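Below is a structure I'd like to ask you about.
Missing here: one protein chain of the complex. Every other protein chain is in place.
Chains: A and B, in written order; residue numbering restarts at 1 for each.
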Amino acid sequence: MNTLKITKYQLKDAARSKWVVLYALFFLAATDALFRFGGTGERVVLSLMNVVLLVIPLTSIVLGAMFLYGSREYIELLLSQPIERRTLFHGLFAGLALPLASAFAVGVAIPFLYHGAFSGAATTPLLLLLGTGVLLTVIFVALAFIIALATDDRIKGLGIALAVWLFLATAYDGIVLAIIHLFGEYPLQKPVIVLSLLNPVDLGRILLLLQLEASALMGFTGAVFRRFFGSGLGAVITTAALFAWLAIPFALGRRAFARKNF
Amino acid sequence: MATERVAGRRRSRRSGRSSRPTADRVAARLAHHGMVSILTLGFTAGSLAAQDVVVGPAGPYTTVTAALEAAEPGARVRILSGTYREGPIRVRKPVRIEGVDWPVLDGGHQGSVLIIEADDVEVRGLRIRNSGVSFVDDHAAIRVDGGNRCVVDGNRLEDNFFGIYVARSEGCRITDNVVRASGDREASSGNGIHLWNARDVRVARNQVRGHRDGIYLEHVRRATIEGNHCEGNLRYGLHFMFSHETEYSGNVFRSNGAGVAVMYSRSVRVADNVFEDNWGATAYGLLLKDISDSEVVGNTFRRNTTALHSEGSDRLEIRGNRFERNGWAVRVLASSQGNRFTGNDFIDNTFDVTTNSRRNYNHFEGNYWSAYRGYDLTGDGVGDVPYRPLRLFALIVERTPEALALLRGPFVDLLDVAERVLPAITPETLVDASPRMTEVTR
Partner (left out) sequence: MIRVRGLNKRFGRLQVLRDLDLEIEPSRVTAILGPNGAGKTTLIKSILGLVKPDAGEIRVGGVRVNGDGAYRRDIGYMPQIPRYPENLTVEEILHMIQDLRGQFDDLDTELVDAFDLGPQLRKPFKHLSGGTRQRVSAVIAFLFRPRILFLDEPTAGLDPVASSALKDKILRERAAGRTIVLTSHVMSEVEELADMVVYILDGTVQFEESVTGLLERTGEPNLERAMARMMLRVVA
């Protein structure tokens, strides 16, 4: 009950915050621009994918950490009320992840609506894009919680948040590519799949690709790869891994919150 | 070697004009071929004046074999509705066989059903099923062996090993047949329409589904394959080898196990076909292997793993095609030279062009690329900045396919941008100097 109440007031606060509005406007402008330049709904989804995979993790982890540092005293105040920490954590988490996720979803969905591309061929890819974006939001908010609870120095915390984002969103792929390049002589299909599962951004990307561009992935000659990408198995495993990414940072964040000295 | 390459490149540059005569030559040949078939048609129609022989469950003849025995050359054999199980029926004289209300010839899973050994035989309106399946003999619903000027028109062939099998024949016309099988293994499934060692053949408006290869040609000269619909065949929708001076136009090849393969032939014209939904590691919209002096014009390639794969193919004119949402739109292996890609649309393909080489001997000009981000300040409909359709990432994937897992990741996109700004690895000559700003084929 109290979780919902905390979330409710968080949402009320967030609804009036310029950050959330700006965030929604950003996606609205980007999506609208893609429609004006690119055309069809499916193509827009594909172009948005890159934006989503870069911007959502960045915003979620940085705004998340900033929010937590900015709310320290508020959290203390709430904790002095007869509220359990677990409840407060859930309330704060939802109060942070929900506005970010909905700002993204609304910002993307509105141009699809008024460009008349919401229903039709683009529906499934769009819903998948929205789903992946929401999942990434939650995952990176959870990472933000872990980081902000681990260090009280907010400059250091924001630095770590940026580093985590940079690593997962770009550097990780570079490392994978380097590994592929260096060990090109060896059978790499399984290691590459496993490496991809270890990074939520890659996971989200692959999950989307399985829907949007299976044509290319199907062309792969390796049996493991093809079985993974070609059958429903790939989607099941990636979704499962994504949910693991959801559950584990969330649980770690909650544990850190329960043990934190405020 | 070096001089050869330079010469090859020069030739490809000039071939914008020099290829016209090639095209005209193909067209002239085809026109001639068309006239030939019209003439043959007139001739056969005129000679068919003899009396009818009727086969039916109630007589006068109750078996097709007996009716054929009795028929004069040039007679019409009318088969009334009913089911006829006679073992292989051999046609040894020029007759017109016509089904009335879809009589069924059932092969009882033994051998071929109808074997045509005479010239000028026509087969119409029959329903033929259950030919024998053999790993040694090519049993077929209709097997034409040595008969010239045959007409196989408007039949329904169901669950046969081979559908229509034509060997050692000239001037046959195979039109408007529906050929279906429910084969699930390549070995126990024959080809829908199989032509071997034939000349001046016309295969038009047939529907072939569920066979090994939809339409198969080997050692065929001067064939026209048009308006056919090959879907859901186990291997190739169309498969041909050593068949020169052939034309394929207006066909639809959809969801076949491996797409379409055209091999070891010259002077082939592939026009206005649709290649669609051919999926899988070894599936191609159109696989060209050792093809030369040919044209691929006005086709639509949609949602194929690899739309056009060219291997050892030279001097091809690839013009006005639409490549849409394929994994790889065009894959030109280094063994292919002097091919010209002009006025094509490349729309939303994962990779527009790929190659396994760091050199390029093919020419790209005046194509529309949906991934092109240039501008047209001069307003002439042509982008002011050249376009490099080969992404660095495509080369990486060609080398280590596992890298495909990184597709559309920010990192590889960054690599691509860097390579576009400062080309270091992709071939310098693989560039479209005059990319179109708008689609060509629509």
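FYI, a residue touches a chain if its C-beta (ideal position, glycine included) is under 8 Å from a C-beta of that chain, and two chains touch if they have at least 3 such contacts.
Nothing here was measured: the structure is a model prediction, and the numbers come from that model.
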In the full complex, the chain left out is in contact with A
Of the listed residues A:74, A:114, A:186 or A:243, which contacts the missing chain in the full complex?
-> A:74
Identified contact with the non-displayed chain, of A:9, A:37, A:114 or A:183 = A:9
State which residues belonging to chain A touch the missing partner chain.
-> 2, 5-6, 9-10, 12-17, 71-74, 76-85, 259-262
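Note that in this section only the chains that are shown with their structure count from here on.
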In whole angstrom, what separates the CA-based centres of chain A and chain B?
-> 46
Residues of chain B defined as touching chain A within the complex | 279-281, 283, 303-306, 325-328, 348, 350-351, 370, 396, 399-414
Provide the residue numbers of chain A that touch chain B in the complex, in ascending order.
-> 42-43, 46, 49-50, 53-54, 169-174, 176-177, 180-181, 184, 188-189, 192-193, 195-196, 201-202, 205-206, 209, 213, 215-222, 225-226, 230
